[in-house]
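Complex shown without one protein chain; remaining protein chains in place.
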Amino acid sequence: MTISGTSSQSLNRRLRLGMVGGGRGAFIGAVHRIAARLDDRWELVAGALSSDPGRARESGADLLLPPDRIYGDFLEMARGEKHRDDRIDAVAIVTPNHAHAPAARAFLDAGIHVICDKPLTTSRDEAEQLAKLADQSGLIFAVTHNYTGYPLVRQAREMVLAGELGQIRVVQVEYVQDWLATRLEETGQKQAEWRTDPSRAGPAGSIGDIGTHAFNLAEFVSVQEVEDLAAELHTFVEGRPLDDNAHVLLRFASGARGMLWCSQVAVGRENGLRIRIYGEKGGLEWHQENPNVLRFAPLGEPPRLITRNGPGSGAASRSASRIPAGHPEGYLEGFAQLYSDIAEQIMARMEGREPYPLSLQVPTVEQGIRGVRFIEAAVRSSKEGAAWTPI
Amino acid sequence: MTISGTSSQSLNRRLRLGMVGGGRGAFIGAVHRIAARLDDRWELVAGALSSDPGRARESGADLLLPPDRIYGDFLEMARGEKHRDDRIDAVAIVTPNHAHAPAARAFLDAGIHVICDKPLTTSRDEAEQLAKLADQSGLIFAVTHNYTGYPLVRQAREMVLAGELGQIRVVQVEYVQDWLATRLEETGQKQAEWRTDPSRAGPAGSIGDIGTHAFNLAEFVSVQEVEDLAAELHTFVEGRPLDDNAHVLLRFASGARGMLWCSQVAVGRENGLRIRIYGEKGGLEWHQENPNVLRFAPLGEPPRLITRNGPGSGAASRSASRIPAGHPEGYLEGFAQLYSDIAEQIMARMEGREPYPLSLQVPTVEQGIRGVRFIEAAVRSSKEGAAWTPI
Amino acid sequence: MTISGTSSQSLNRRLRLGMVGGGRGAFIGAVHRIAARLDDRWELVAGALSSDPGRARESGADLLLPPDRIYGDFLEMARGEKHRDDRIDAVAIVTPNHAHAPAARAFLDAGIHVICDKPLTTSRDEAEQLAKLADQSGLIFAVTHNYTGYPLVRQAREMVLAGELGQIRVVQVEYVQDWLATRLEETGQKQAEWRTDPSRAGPAGSIGDIGTHAFNLAEFVSVQEVEDLAAELHTFVEGRPLDDNAHVLLRFASGARGMLWCSQVAVGRENGLRIRIYGEKGGLEWHQENPNVLRFAPLGEPPRLITRNGPGSGAASRSASRIPAGHPEGYLEGFAQLYSDIAEQIMARMEGREPYPLSLQVPTVEQGIRGVRFIEAAVRSSKEGAAWTPI
Partner (left out) sequence: MTISGTSSQSLNRRLRLGMVGGGRGAFIGAVHRIAARLDDRWELVAGALSSDPGRARESGADLLLPPDRIYGDFLEMARGEKHRDDRIDAVAIVTPNHAHAPAARAFLDAGIHVICDKPLTTSRDEAEQLAKLADQSGLIFAVTHNYTGYPLVRQAREMVLAGELGQIRVVQVEYVQDWLATRLEETGQKQAEWRTDPSRAGPAGSIGDIGTHAFNLAEFVSVQEVEDLAAELHTFVEGRPLDDNAHVLLRFASGARGMLWCSQVAVGRENGLRIRIYGEKGGLEWHQENPNVLRFAPLGEPPRLITRNGPGSGAASRSASRIPAGHPEGYLEGFAQLYSDIAEQIMARMEGREPYPLSLQVPTVEQGIRGVRFIEAAVRSSKEGAAWTPI
């Protein structure tokens, strides 16, 4: 457990984080900040928090950033930080999708590790160029598919890896919400505005915003890659240019079959990310709205309820837990786990040692690319009448 | 509520039921018998309970049938009953699928109402010929899609009809089991044997056995017809000639979209029939493993838990309930409801009156045909790589 | 499983049941009739269905009883049946509480087995005299603490008996409803009227109506007797002469401790009978509103969900099940199990053999006495300020 304090003893300081995006009125930026803070391995010291310079300044002041590290834009920030002795160890990019790639490039160029929100980019080409750049740089490039930070998601993956399910047959995954069941984007709600605007969100609506999370979870837990998909994207709310519901059939390279459903119009559902996975020898089920329990059914035996940090949960779950079983951890702790793992990776480099192996589960630019390829395949398949399309 | 006794006062007797199939070792026949008995409107008086004459005789004796009404086969029974004064009012056909049609024809010819298990037949042509015959006969022809007898399934349908969900957008339905996760049919288990044998089950495995139930439920609750589907059928257990898992995309005539998943290899799932349906104004969710609660989420309000016969449940639920809310009713009571409704229909005819309107919700040969068309479309679509196929 | 038909082959007939009480407007009588019918071992052939002769006659006609076996009162019925060749095998007494004892005596005198609703009587003296009479008669005397018929309640008891929990430490039991949260008895509702009227219900309200069920369940599952209790009875609804809520501390003879809560004013609760039992080596939890799952937590291992007739459920559960796991059974099936077990006991006597051992789990007059002693102790303890009082 990471609870007993920072593990940065040898470093004798917290890691320094900068942030691009996430100013006043933003949602995910604030989540990243809590996540970075929670396990006490990071401190936020610099930011280009808005594309609007005034708001960037005010937002920086809100967060008690030193005035000389409140930047007007990400280029200025990359330049400004590059040559400081106390420069940031990593940058968190939490802008709308279309700005991910340019910002990431700027910081890679400056030799700074990157933590980027998903989806990685708005096109596959851009994603692949970015990956190449990341590769060449040798820097850490994490993509915050944050649900992989949930202890019991990791427990599930470990159980699949350990063969407790046998050969995987079926993977059902869904992420359903209702916040876009009406035309919220017309009301001035910022989150809704950019997420339904192709110029900022890219070519995908629900499939990009939440479908990618579901897709990432399916591959992460099953330890299988999807090879082909057949997708039916649909827009239910009139006048909305992007999909708000998607149904996708999945064929995994291993022969497993699956389904993915994402929706932002499922009235009565808030953040219903759920995965169910069945193999020859067992089944696993997990739901992010009640994330502290994993249902495991071994073939021919009664299902078991494995709780986070409780009996039957192993190293992957325990090392990502802070508090005892029965005391719920949630979304922020799962997100924090990525930040702690990235810190571990960075510190291991600084100290010339191997990082703690489980810290390497953080999604990288590779998973980022998978997400973008998934989006493109889904959009293309849907346009062709749900034709089977390779990812 | 039907609890206070038989409603056959005016008739002054119970209705007389005959049964084809359902002898020793069968499952669904015994369920039909309990269902017929439960509300005290029927008595079983005749049977051709097995295609094996010896077993037919022994099974009839088990059930205390009068010896002269224990028949060696259904033809003999249809002939034998046709001219009796106390002839059966209806016959229940509970054989494997391939025998439904010939038996049904025999009893229609004898002027006897038919209650037939699903799927109606093993081919669409046969189903349509049977429907024509049923039509011409003017007799009642019920198909036991028994999940429509659950009080809260009816409640859900009523709410859709009353517009409480607004225009329907998404219908998610699934029926998942695990009893065929291994090669059970090799162990001598009768149920598994015929259900995985194309000569008795027809061209479909899971999609016919349980997929049709899910399909029927989707159309029943949504009050919408599926127009096209794209299906991916798969067999996971080696050597099994029929599908044991199916993923299906659905397009409804109204523009709604949906998904159907059925599986007999989902380890840890027993009889997981679940429907979730979302409209512009609300969402409904129901699960047959916990059937006494219906989750209803009106847009922008907290979800409500409507219990069978509890606050917020209306006539459709109450009239299909026997006991107070909080005392669970289950599968047998839901099945019994069909028998009570069929009794009501028959008695109304005898008495020259209109039946109680809700009793007309029992699926008929028309729904039986829909099920067979669904199977054929799914099989064809799957062969053509999940091509969109009209039902 | 009992599904495959009546087991009365050797007898070659169904058992004959008479009923006292349970006419038009009654609740529990109709439940008893369904319960008797469900497994096809009984037929109702006689009745004194109401204390009002006109209603008795009409109710008998409703149920298609032969006119000569529709009796005006229970004495007439006991006399009338006593000397018939085809006399009833057993009588079900389903009147309000105060009439249980006189009716039971009449049928014991007539040499007829008795199935009596709970609480057995309205006083301990009466209960003990009745028990003596029953003993002397050598007849079967069953008391319908129907929750003992639930398959997983029996499973729980078997697990306790098998030592899977080790020495029992804590037993928490509750039965909570809300139907008397307002003054329903003033509205003409018959059930509420007699249950809140001391002249018919006896000295206890909720503690007698549902507390006795909870108490019975606690002793049945724990296989322990309560030695002393400290009770706080309370009436929340003004003007009601009997308790509508009770809190009781329990000390078991074995040293275990427990609590019992019953309430008829717990708004939002319908029939919340729940038991939780913890021993040195494990814990068990069961809830009658979702009765097809039993939660079993072995010390230091993940909790398991044992389903009725599913993996991990043993003979006690399976023999009381009709249909496969995942198809819910409910209240009526649990009640029916008592009738089937009583039938088995009667037939075993007729056939001069030992009954199937699990059929002997049906509560008898002894458990009936325990219930009445529990009521009296609770009422007395409460009057004395929750003083510890022996049962």
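Each chain gets a letter, A, B and C, in the order it is written, and its residues are counted from 1.
Criterion: a residue touches a chain if its C-beta (ideal position, glycine included) is under 8 Å from a C-beta of that chain, and two chains touch if they have at least 3 such contacts.
This is a predicted model, so every value here is computed, not measured.
Engineer: For the chain not shown, which residue from A:86, A:289 or A:354 touches it across the whole complex?
Structural biologist: The single option touching the absent chain is A:289.
Engineer: With the missing chain put back, one of C:25, C:53 or C:283 would touch it. Which one?
Structural biologist: C:283
Engineer: Which listed residue (C:98, C:157, C:213 or C:295) would be found touching the missing chain in the intact complex?
Structural biologist: Counting the whole complex, the residue in contact with the absent chain is C:295.
Engineer: Tell me which residue among B:241, B:312 or B:390 touches the hidden chain in the full complex.
Structural biologist: Only one listed residue reaches the unshown chain, and that is B:312.
Engineer: Need a quick check: the contact residues on subunit A for the chain that isn't drawn.
Structural biologist: Its contact residues with the unshown chain are 3-6, 8-9, 12-14, 24-25, 27, 30-31, 33-34, 37-40, 59, 61-64, 177, 179, 269-272, 288-292, 307, 310, 322-333.
Engineer: Could you list which residues of subunit C touch the chain missing from the display?
Structural biologist: These residues touch the chain not displayed: 165, 169-170, 172, 178, 181-182, 230, 232, 234, 236, 245, 247, 249, 251, 257-259, 261, 263, 265-269, 276, 278-283, 285, 295-299, 303, 385-386, 388.
Engineer: Need a quick check: the contact residues on subunit B for the chain that isn't drawn.
Structural biologist: 296, 300-307, 310-312
By our rule, only the chains that are shown with their structure count from here on.
Engineer: If you apply the touch rule, which chains end up adjacent to both subunit A and subunit B?
Structural biologist: Under the touch definition, subunit A and subunit B have C as mutual neighbours.
Engineer: Which chain's centre, taken as the mean of its Cα atoms, is farthest from the centre of subunit B?
Structural biologist: Looking at centroid distances, A is the chain farthest away.
Engineer: Take the average of all CA coordinates in subunit A, do the same for subunit B, and state the distance between these two points in whole angstrom.
Structural biologist: Using C-alpha averages as centres, the distance is 44 Å.
Engineer: I'd like to verify one number: the distance from the centre of subunit B to the centre of subunit C, where each centre is the average of its C-alpha atoms, in whole angstrom.
Structural biologist: So the centre of subunit B lies 33 Å away from the centre of subunit C.
Engineer: So which bits of subunit A are touching at least two other chains?
Structural biologist: 296, 303
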